[in-house]
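Missing here is one protein chain; the remaining ones are kept as they sit in the complex.
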Amino acid sequence: MDIYNMIEKIRSKRPLVHHLTNWVTIYDCANIVKVLGASPVMAHAAEESGDMAGLASSLVLNIGTLTPGFVESMKIAAASANKKGIPVILDVCGAGATRLRDEKSFELLDEVRIDVIKGNASEIARIAGEDVRTKGVDSAEVEKDLIELAKGLAVERGATVVITGKEDIAADKNRHFIVKNGHEMMTHVVGTGCMATSVIGTFCAVEKDLTIASAAALAYYGIAAELASGNARGPATFKEKLFDNIYRLDRETVERMQKIQ
Amino acid sequence: MDIYNMIEKIRSKRPLVHHLTNWVTIYDCANIVKVLGASPVMAHAAEESGDMAGLASSLVLNIGTLTPGFVESMKIAAASANKKGIPVILDVCGAGATRLRDEKSFELLDEVRIDVIKGNASEIARIAGEDVRTKGVDSAEVEKDLIELAKGLAVERGATVVITGKEDIAADKNRHFIVKNGHEMMTHVVGTGCMATSVIGTFCAVEKDLTIASAAALAYYGIAAELASGNARGPATFKEKLFDNIYRLDRETVERMQKIQ
Partner (left out) sequence: MDIYNMIEKIRSKRPLVHHLTNWVTIYDCANIVKVLGASPVMAHAAEESGDMAGLASSLVLNIGTLTPGFVESMKIAAASANKKGIPVILDVCGAGATRLRDEKSFELLDEVRIDVIKGNASEIARIAGEDVRTKGVDSAEVEKDLIELAKGLAVERGATVVITGKEDIAADKNRHFIVKNGHEMMTHVVGTGCMATSVIGTFCAVEKDLTIASAAALAYYGIAAELASGNARGPATFKEKLFDNIYRLDRETVERMQKIQ
């Protein structure tokens, strides 16, 4: 898979990536899209979320700080994206923690077309109908085989499914990729999960095979993290280097370091 | 007081710290909880704020960017926290600046049980009934003796009271601690007050004596700031080092540097 070719497309086309995302991490979601070379926009008003999706090349939804009204704006944006034929990525952040998150996740999956469903193991397990309790927005232990879990949900929902964790999985009904890039330090910084979704959304804006786009996105992001961890004093210097690396990585480094199975 | 023992409990138990906080500083509030080793969550919808508080080990409220609806969600979360018996920390950010802030602060104090009331000198003075005008969200001068002020409010409200400033005070009806850690550079970075509240909330999730937890939290945070100021070029490098230090501090450093009277 030619990850760097997708990066070059992002940098030359500068696709607009529309978000209705988590208020906690919204800046970092926008900024990681920007340093990748694309153009982020965050427009949540019901009165314009559909118009903005109509200008965009992909749409990222994240229920991390959802309200019922916010989810209605997401549906309007997603309906517009579906109509235009651009990919819709949903981060089911915190699914399994409260009834509201479960209900609204299922509403989105049932009422609009979601092209990529992304979460950690316990979130995806909950969306696949398992009886698992997420701890806030952090992952709980899941016993089931994760590749099987991803593929099952991919078939059920006709979508690409991404499970992030120590190793990441991107699967559809036919294939799956395991991405072994990444670093433990990512778990000590708020927003690394949300940013992963924005990176996926950006790659999906230039690569039509969304499972390949998702795997490539996670590998690129993980490589930047591995390099950032090298001489980081802690989570804050790590994060700074992560963003610089997302901006700077060259083809040789990406090809040498990528670990996608 | 064994501050580092609390840090070790935070790192091993990874308590969930629920927030309904200031939209300006929400990322840093979440991130400082994360780098301490705990698990932050921010869920503000009235439809889930109570459920999320029911999963948490402490609840942090901050009225920095309040609306009436947001305060209603806070009350639902606090009622759930009160029922579960977990501590509720309230940052009366900007009290004394507008009528809305005063009214909603008093509503919260009257309608739910607040275990720790935290603010700067002019905010706490206003909550204690003094006629003082806060300048936006920054402190104005207060003439009254601050220890007396904290103790009086602690007795009136049956709570721990924290006043932050050049020196910090944590008091209840029986005792008070003066924390002399900290650094002037903290006043040049937005959110250091809000983050202090999140640090207090995290310590209160593992230490039942909330006055001790508050003093320990402020000392730990202040030590990290003192060390960060050492070779900082300005507020941004200072902030980066502050977060790295919150993550890294070891027992020897904390015990050597703590200045709690």
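We just call them A and B in the order they show up, numbering each chain from 1.
Criterion: a residue touches a chain if its C-beta (ideal position, glycine included) is under 8 Å from a C-beta of that chain, and two chains touch if they have at least 3 such contacts.
Because the structure is a prediction, the values reported are computed rather than measured.
Undergrad: Which listed residue (B:A46, B:A79 or B:V190) would be found touching the missing chain in the intact complex?
TA: B:V190
Undergrad: Can you say which of B:M6, B:V137, B:I246 or B:I260 touches the chain missing from this structure?
TA: Once the missing chain is taken into account, the touching residue is B:V137.
Undergrad: Looking at the full complex, which residue from B:T25, B:S49 or B:S80 touches the chain that isn't shown here?
TA: B:T25
Undergrad: For review purposes, identify every residue of chain B that touches the missing chain, sorted by number.
TA: With respect to the unshown chain, the touching residues of chain B are 23-25, 27-28, 64-68, 94, 97-101, 135-138, 188-191, 233-237, 240.
Undergrad: Touching the absent chain: which residues on chain A qualify?
TA: Counting only chain A, the missing chain is touched by 14, 16, 18, 23, 26-27, 30-31, 34-35, 39-45, 47-48, 51-52, 55-56, 239-245, 247-248.
Heads up, the rule we're going with is that only the chains that are shown with their structure count from here on.
Undergrad: When the centre of a chain is set as the mean of its C-alpha atoms, what distance in Å lies between chain A and chain B?
TA: 32
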